[in-house]
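Structure first, then comments.
Yeah, one chain of the complex is gone here, protein chain that is, but the others are all in their spots.
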Amino acid sequence: MSANGPLLQVSDLQVHFRTRDGSLEAVDRINFEIGSNEVFGLVGESGSGKSVTALSILGLVPSPGRIVGGDIVFGDRNLRELPERVVRTIRGREIGMIFQNPRASLDPVRTVAVQLSRALRAHHDLGRGEVRRRSVRMLRDLGMPDPEAALTKYPHQLSGGMCQRVMVAMMLSSRPRLLIADEPTTALDETVGAQLLEHLRRFKEEHAASILLITHDMGVIAEMCDRVGVMHAGHVVEVGPVGAVFRDPRHPYTRALLDSTLRIDRDSPLSDIERIPGTVPNLLHPPPGCRFADRCAYVLPACRPAKPPRLEVAPGHHVLCQETVIREFAAP
Amino acid sequence: MSGRRVATVWYQVSQNTLTVVGLLLITIVVVFAIFAPWIAPANPVSGDLLNTTQPPSSQHLMGTDQFGRDIFSRVVHGARVDLAVAGIVVSVAFVMSVALGALAGFAGRVADELVMRSMDVVFSFPPLILAIGIAVTIQQGGMLSLVVALTVIAIPPMVRITRAEILHRKESLYVEAARAIGSSPLRVLAVHLVPNSLPPLVVQATLTFGYVILETAGLSFIGVGVKPPAPEWGIMVSEGSPYVRTGEWWISLFPGLMIFVTVLGFNLVGNGLLDVLNPRRRRQ
Partner (left out) sequence: MTRRRYLGRRLALLVLVVFGISIVAFLLVHVLPGDPARSRLGVFATEELVQLKRAEMGLDKSLPEQYVTYMGNVFRGDLGDSWRTHNPVAEDFVERFPATIELALAALLLAVVLGVSLGVAAALRRNGPFDHLATLLGILGISAPVFWIGLLLIIAFVTQLHVLPAPLGRLASDVEAPTQITGLYVVDSLLTANWEALRSSLLYLVLPAVTLGILPLAPITRMTRAAMIEALDSDFVRAARALGLSRTQVVVKIALRNALIPVVSMVGLQLGYLVGGAVLVEIVFTWSGIGLYLYRSVIGLDFAPIQSLVLIVGVLFALINLAVDMLYFAIDPRIRVR
């Protein structure tokens, strides 16, 4: 494994969903990478392809979706070229994933103890006593009140926050090198969400792990991430260090996103992104040019006929936009 | 249902190949029933004793039975008997179910409990066993006991559906609106609730039709339904069954095939209607 290369490199990833009316381009040739011991954020509105991207990395795109092109290189292995048998040994052990809805993600008819033991034994041969010791310790570390009692409970007997702790414990049990967290705080109240983020940060520090954090909360990105990718309609329109992107956004969509975050009161129930006017284009028949053109305040005639180029505006800071637009929009 | 609604449903139904096949099968059987005397080449009840248990031939399409009767003629006439029984049973059960379901769903808790617990009791019998018990007790067989027995077992599922629909719609906006403008409860029931509960009930009735034909044949096979020498399909299968063991398979095969084809037709159409009228199921 190359010592200094990125932990995960996604290049030209394309995911299509076959529908009766044709192919839906949910993810269209996206590129980004995640370094070791780095927290990488992925923001975008619902339907922009964030979750599909995350599931692609694990090889779990739900039917009728299919990865139709691109590479996903993890360490020095291209996950797309590995047989399912091998990918399975990577899932859970080297790449873990925390899902959005913790209660629904737990088996409703098994106790917490059984589910934790499943996770622990998925990749390691452990005795009963050891499984139990580790289960209790993991739950305690995650701040579960009375972990011994929690082990005997079923998911429906636990609060959302407790379910989330169980799932996090399961997913961290093998100490993955990359943890994907898909909207991990959405279903939780603020305090519990903050505790969870704190725990993820600690996990990252203690085990030198990387995190792919999917959210639509710009605040969470600012607080947690080293670098960020902004997704819109199946494209990563801007990617770069969080500081640079926040201070000096180069894509009109990122700018709109940040503006709306700063402008509005924090108590509004709408997520930041849903306040941007206009709607995501129909991905069944996407426009030939820029997919943001119809919503863009800086749109130029050149944006519509041709796909926008991927430009490196600063070292490690890429934007998917016409150069003229970027220049005009950076001018004031 | 309004005319336009019926037209829409018809269009959607006609888009489904299996449903169309079902309609075709039903049409064939109905044509048999209506035009039986013209289609059947021979008398269905009197036989030719010189030509008993003949295998299918150009003269006897489906062969002859142990009394020398032409099986094809009996099968064609059998459509009359089985469709008539099922038709009467389903119509009576339909009307009674709407009444009982409306009573349970609309006339308060006591009526509801009374009706629904009675349905629970009927439901707790294996249907065929209860039907046998009723049929035997009433008249020691015959058409009327058959109809009563089958009606009793056909009612509970339909009552449950009507009641559920009415309870569900009782709280809906248009009922609230009708109440608000001062419509009497009975008017609300007759104009708004019952008509709107009909689509799922029509589906159930179609499926019940097939089921009743199966049970008619079953009861007649056992000997508590239609009596010989009537050309009823279940009896014909029953009469042929001893001959199956000696190799004369056609006596039982063709009447059974008719039962199968008819029931299949109703089930295909019922499923097709279910897909069209029940959007929740359609999405799956």
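So that you can tell them apart, the chains are marked A and B in the order they are listed, and the count of residues begins at 1 in each.
Rule of thumb we're sticking to: a residue touches a chain if its C-beta (ideal position, glycine included) is under 8 Å from a C-beta of that chain, and two chains touch if they have at least 3 such contacts.
Fair warning: this is a prediction, and the values are worked out from it, not measured in the lab.
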Residue among A:91, A:232, A:251 or A:318 touching the omitted chain: A:91
Give the residue, chosen from B:16, B:97 or B:271, that touches the chain omitted from the document. B:271
Contact with the hidden chain only, please: which chain B residues? 18, 117-118, 120-122, 124-130, 132-134, 136-140, 210, 214, 217-218, 221-224, 234, 237-238, 240-241, 244-247, 249, 252-253, 256-257, 259-260, 263-264, 267-268, 271, 284
Where the unshown chain meets chain A, residue by residue: 55, 58, 60, 62-63, 88-93, 96-97, 99, 101, 104-110, 118-119, 122-123, 154, 156, 167, 170-171, 174
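One rule holds in what follows: only the chains that are shown with their structure count from here on.
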Could you put a whole-Å number on the gap between the CA centroids of chain A and chain B? 56
